[in-house]
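Every protein chain of the complex appears in place save one, which is left out.
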Amino acid sequence: MGENQKYKAVMPVQLRFSDFDRFGHVNNAVYFSYSDSAKCEYIYHVIPNLKIEKTGVVVVSLKADFQHEIHREEVIVVETAVTRIGRKSFTMMQRVIDPETQEVKCICESVLVFFDLENRQTIVIKPEWIEAMNEFEGRELRDL
Amino acid sequence: MGENQKYKAVMPVQLRFSDFDRFGHVNNAVYFSYSDSAKCEYIYHVIPNLKIEKTGVVVVSLKADFQHEIHREEVIVVETAVTRIGRKSFTMMQRVIDPETQEVKCICESVLVFFDLENRQTIVIKPEWIEAMNEFEGRELRDL
Amino acid sequence: MGENQKYKAVMPVQLRFSDFDRFGHVNNAVYFSYSDSAKCEYIYHVIPNLKIEKTGVVVVSLKADFQHEIHREEVIVVETAVTRIGRKSFTMMQRVIDPETQEVKCICESVLVFFDLENRQTIVIKPEWIEAMNEFEGRELRDL
Partner (left out) sequence: MGENQKYKAVMPVQLRFSDFDRFGHVNNAVYFSYSDSAKCEYIYHVIPNLKIEKTGVVVVSLKADFQHEIHREEVIVVETAVTRIGRKSFTMMQRVIDPETQEVKCICESVLVFFDLENRQTIVIKPEWIEAMNEFEGRELRDL
């Protein structure tokens, strides 16, 4: 999945000592804290007027392929693109890569929803959010 | 996925204060540390003669559906079953549920490999490991 | 520190695979998520009428002695006692131990404050909270 995707959003990851498990590589579960942070940063930059105290962004499903280990001293970035926008959900494709070698560590596809934190329920994606994501990605993402 | 699966392995989860994010529910990435621990416990109990210092168990891909939030004070368990054994990889199906209400929080399907930690490469699944998993699950898991 | 302290609050800890670092023992930073959870559980049980959405409990300083490593398969508990109550701060003493061998893994002394989450400021400890902690510990904790 995601092989021919273009990624405009790139977030470097600072590896932490505690990311490494007893097998000496970054623990699988930690990849998701990388991709989570990249998702937040994407939303924050692309939809700056979203009030994160009122509207959460929540992952409803994901698929991940772990292709290579991450070792100490590697430089790692997460690439993120929104690839589909539906009525209430949207899809993000992400790659965790070593940009020097272009080795792909993990490919991750997530379906997300916007979430009203007060009423604890999902909300319809607002036209201005769609427009902001379309503009950033340079194409029509709306899946009708 | 995984709706009609029977689960013989059940691991209670002790929620930690640090599992909760600013949205007031368990952070998505933390679900994977729950399912990781349940995978380890499964392997440890079902294949007790596996030397974890020599042979790692590594997730190569996963799919997860997050169906409900986990809140403070909930009782949570992870159910785990091996559902397929191939030549070098095998599949685990897992459910994170509240056993009191039977509410499913997350369903997760993972493909894993055994990994020689010294040579850093995957290994063919040994017949005695297959037998141990077959016996625990009470059926033939080998996918030929 | 804390050698002759009696501990009435005891919380078992479920070790997670991700708690272990590349040195093969529980990572130091993880001890604090254990002691944090034990602090929450203490407050939650001893002061049940505290509204955690309104009033946070925040650590302002701590001292920790790490005496032994925690290994896989060990049973671990955190013992917690409130040992001093001031006007705005109070002190908790904690031990992380293996209850089977009585080996002390870590001793931790924390100074905490109650924190008004709306106004983002510390608050004077209420008489009913002092009373609840005194009653649980079976002695006068107020440090005048």
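Going in written order, the chains are labelled A, B and C, and every chain counts its residues from 1.
Just so it is clear, contacts are C-beta pairs under 8 Å (C-beta built on N, C-alpha and C of every residue); 3 or more make two chains touch, one makes a residue touch a chain.
Everything quoted here is computed from the prediction, not taken from an experiment.
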Which displayed chains the unshown chain touches: A, B, C
Contact set of subunit C toward the excluded chain (per top definition): 23-24, 27-30, 32-33, 36, 56, 58-66, 69, 115, 117, 120
Where the missing chain touches subunit A, by residue: 12-14, 16-18, 33-34, 36-37, 39-40, 52, 72
Absent-chain interface as seen on subunit B, which is shown: 17-18, 20-22, 24, 27, 29-30
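Just so we're on the same page, only the chains that are shown with their structure count from here on.
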Type of subunit A:subunit C copy interface by residue overlap (half), same or different: same
Central subunit by CA centre of mass proxy: B
Distance between chain centroids, defined by C-alpha means - subunit B, subunit C (Å): 31
Averaged-CA centre spacing for the pair subunit C and subunit A, given as whole angstrom: 35
Of all residues in subunit C, the ones touching two or more other chains: 17-18
